[in-house]
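These notes concern the structure reproduced below.
In this view, the complex is presented without one of its protein chains, the others remaining in place.
We call the chains A, B and C, going by the order they appear; numbering starts again at 1 in every chain.
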Amino acid sequence: MPLTTYLDAIREAMVEEMRRDPRVFLIGEDVGSYGGAFKTSAGMIEEFGAERVIDTPISEVAIVGAASGAALMGMRPIAEMQFIDFITCAYDMLVNFTATSRYRVGSGCPIVVRGPAGGGTHGGPFHSLNPEAMFMNRPGLKIVAPGTAYDAKGLLKSAIRDDDPVLFIEHKFLYRRIKEELPADDYIVPIGKANVRRSGKDLTIITWGSMIYVADDAAAELAKDRVSVEVIDLRSILPFDEEAILNSVAKTNRVIILHEAPLTGGAGAEFAARIAEKAFDYLDAPIKRIAALDVPTPYSPPLEAFYLPDREKVIAAARELLRY
Amino acid sequence: MPLTTYLDAIREAMVEEMRRDPRVFLIGEDVGSYGGAFKTSAGMIEEFGAERVIDTPISEVAIVGAASGAALMGMRPIAEMQFIDFITCAYDMLVNFTATSRYRVGSGCPIVVRGPAGGGTHGGPFHSLNPEAMFMNRPGLKIVAPGTAYDAKGLLKSAIRDDDPVLFIEHKFLYRRIKEELPADDYIVPIGKANVRRSGKDLTIITWGSMIYVADDAAAELAKDRVSVEVIDLRSILPFDEEAILNSVAKTNRVIILHEAPLTGGAGAEFAARIAEKAFDYLDAPIKRIAALDVPTPYSPPLEAFYLPDREKVIAAARELLRY
Amino acid sequence: MTSPTPLETHGLTRENLLEIDYFLRLTRTLEERLVALFRQSKVIGGLYRSLGQEGESVAAAYALDYALGDVVQPLIRNMGSILVAGAKPSDIVKQYMAKADSPTRGRELNIHFGHPARDGFIGQISMLGDMIPVMAGIALAGRMQKRHLVGMAFIGDGASSTGAFYEGMNFATVQRLPLVVILENNGYAYSTPTSKQSAVRSLADKAHAFGCASETVDGNDVLATYAAARRAVERARAGGGVTLIEAKTFRMKGHAEHDNQSYVPQSLIEEWSAKDPVVRFEKTLVDAGIATAADFEMIQSRAKREVDAATDEAERSPMPNPEEAARGLFAGDGFWEEQR
Partner (left out) sequence: MTSPTPLETHGLTRENLLEIDYFLRLTRTLEERLVALFRQSKVIGGLYRSLGQEGESVAAAYALDYALGDVVQPLIRNMGSILVAGAKPSDIVKQYMAKADSPTRGRELNIHFGHPARDGFIGQISMLGDMIPVMAGIALAGRMQKRHLVGMAFIGDGASSTGAFYEGMNFATVQRLPLVVILENNGYAYSTPTSKQSAVRSLADKAHAFGCASETVDGNDVLATYAAARRAVERARAGGGVTLIEAKTFRMKGHAEHDNQSYVPQSLIEEWSAKDPVVRFEKTLVDAGIATAADFEMIQSRAKREVDAATDEAERSPMPNPEEAARGLFAGDGFWEEQR
């Protein structure tokens, strides 16, 4: 079986959905003949034409706004941000118009906004964003953040088919670094369902995106000391799989929440708060969060490495909890 | 002594700071001869002239951007959003340029962005926002949200004098509804310090903004049953007074976090997560959050009332925790 | 009796002209009723009048063909345009009264309602400028779907200072989308005069930044506005792309009911009172021998009757059940499928 990269999984999802459903189209900067800054849409304009693979001016508000207008008319637009950081430029449009459309006036607005996110590539303060938390308190968007090629493809298909707007967060560090065997047939990964990557009984790590590999590494290392770690890949941030989280905590009684965005106000706070309310009786130790520093992403490799969460920090936190 | 409204407290802070410091100026839509949509700046253009009370086009990006540029040059701009909801239109500028300026390039960018926030006035989805959580995961901004006239004046002065950017959240429901006797002399309220509004030993309510009155009411009601509730008015959301929170929880062992924004991804999640990590041993019951529903703010009074947190919900949560 | 002045009606029949007058009167009557309801505290939230601007709202929207799927996007002062597109007065009153059976079931204010594909008009959001990119997307979808629909967006002098307006106009123009944008220059944005909003001599010049067609029209001249809009609609439908029409008019009331507009020179108000678009339109029809005072009386009483009925219906409507607030955020909970 051939191996598919995370990047190709994303392209395949778009291509297959565009073949399946004439309502689906792609809109963004340089997505056409260039095939996207990361070549995510390479070859697509050749197959689908400039009508369905639309190069735009540098105008994120126009991209998200036009996608939203088209969605109201029954289309299924995929709006690409060249880097997910630039969704900040269309923040107003996305949270105020798109996300609220169904609740306010009953008009579903099913767009997918997708683009490369995340750090570890020395992209500096404006090309390293983990955007999920910015949107969590503005209801109406779904948010997914796959960490595997399988999930990237399956979740993107779900997102495109979803009747509501979805922010699809791609981790650019993974684009070409991971390769998997994917099913030949059409499949989807449902939004809102976590994946138990590793089953364990002493401690739960709840995470997503590229941090799942950090969690895996930490779990493998801890396994050497016979510590059994459960790793939950949330995959969907909103809605999130509360049941999976609570069940795991009920089983392990100790939990670390690990994410790449800065600590304060990160999505992890929400998961911690839910656990502290709904699984309080099961907790044998404090809830730990491991996350980036509360600063913008610095550019220089030693600074960025220190800024980002890593295996060692997770292991140290785990040992602390296990001693508790 | 004359009583000062929350609104007048804000104007007085601006006027006194502009008299004290020629670097301070006000910029926004209709802030000049009209005196602002809520008349917050009434009379200011007469005293300070159009050079220091600047009416702008409808251009939030220009307002926040120009304020930021001026701040780099040594000025102390106050940028008014006609409603705080419109800061979403300048979200990019504020989180990317202004908030990161010092960390990235060492250039402090001391602007104050202020404007009317909050619900309860049937303003509907776009005139009722509680914006704090949108900014908490994008480091570099300070965020304050006064609930009293005293704090509004003292915190606004602190914000104007602060060397870093501050988002100053005014609750429009309070503008003319509360009146207090204020000190005649210049005073400030330091950013980052909570206020223990009511001392208690059975349960802590952590809150801010207009919700402090809901907490007061709930505490008074619970007092009838001899339940002693501590009410902490956080006043500053970032940085927040972790010490005050942890000390109170250490004392009461039970905690409710109450805010007006929707529950999921709200600022309360961060406070809950901190408590669940740092005061775990003191907790005798789950951490409860009482907040608005996870939807945009609906317009119709019965819907809005159901959407917003209220005294009854707080009391019910308190009784549940006390039974625990 | 003088002989009738010949009138260029731009292809509008007598029936059309009287229908336009009906929409003008309906708009004015309905707004006056809303003022009364506002004073009785039955309107929840603010009330934003279009007095003196009904002409351009109605005339421009009349240039669309809703049977073809055309979509009009009003701003707060364009109630007239959605009445033309088919909005029911009772729905508008229910919206203002935040009733359970209003189109948005009490979630949204005033004329923030309407689904473009179902209603021929679309509910705006408050963030000014944002509807232009959205309308570009509607026009884009229409083209992709091989429908020949045209979109029409209203925007204020103030709102035309927003980045969203600019990005939407630029995108629509470079994509040659079927979009007509009516830039209502009514002298003020809240308290800010147009001179503080922009340094351009004519707001129609903004078109040069996009390379789209443009013209300036007397927005208080109903027939001239209709003609300009019609030309633009035809250009759009023929594949000629975007047109920006500056409609010069005047806001005869404050920004909203709470605003006595003391910042507006009295002379300006007097000058524009004399140019009332409805009175002027009716006079033109009379002068041309197309209609008589009796026709207008009938129209006015029809408008009043309909507004009365709408008000009665709205007043009888219940307020929403509080618990509904939790529903209808996402597809699948059945909320929006329930009948009202």
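Methods note: contacts are C-beta pairs under 8 Å (C-beta built on N, C-alpha and C of every residue); 3 or more make two chains touch, one makes a residue touch a chain.
Computed from a predicted model, the values in this text were never measured in an experiment.
Student: If I'm reading the header right, one chain is hidden. Which shown chains does it touch across the whole complex?
Tutor: A, B, C
Student: Looking beyond the chains shown, say which of C:9, C:145, C:198 or C:300 touches the absent one.
Tutor: If we include the chain that is not displayed, C:198 is the one touching it.
Student: Give the residue, chosen from C:20, C:63, C:159 or C:174, that touches the chain omitted from the document.
Tutor: From the options C:20, C:63, C:159 or C:174, the contact with the absent chain belongs to C:174.
Student: Spell out, residue by residue, where the missing chain touches chain B.
Tutor: The list for chain B reads 25, 51-52, 54, 56-57, 59-75, 77, 92-93, 96-97, 100, 102-108, 139-140, 142, 162-164.
Student: Suppose we count only contacts with the excluded chain; which residues of chain C make the list?
Tutor: Residues 129, 161-167, 170, 173-174, 176, 196-201, 205-206, 208-212, 241 of chain C touch the chain that is not shown.
Student: Extract the touching residues of chain A with respect to the undisplayed chain.
Tutor: Chain A touches the missing chain through residues 29-30, 32-34, 37, 55, 57-59, 61, 82, 85-86, 88-89, 122-127, 293-296, 298-307.
Assume only the chains that are shown with their structure count from here on.
Student: Of all the other chains, whose mean CA position lies farthest from chain B?
Tutor: Ranked by distance of C-alpha centres from chain B, the top chain is C.
Student: Which integer distance in Å separates the CA centroid of chain A from that of chain B?
Tutor: 30
Student: For chain A, give me the residues that contact two or more of the other chains.
Tutor: In chain A, residues 92, 96, 100, 103-104, 139-140 touch at least two other chains, as defined above.
Student: Quick one: which residues in chain C touch 2 or more of the other chains?
Tutor: Residue numbers touching two or more other chains: 104-105, 107-108, 112, 125-127, 163-164, 329.
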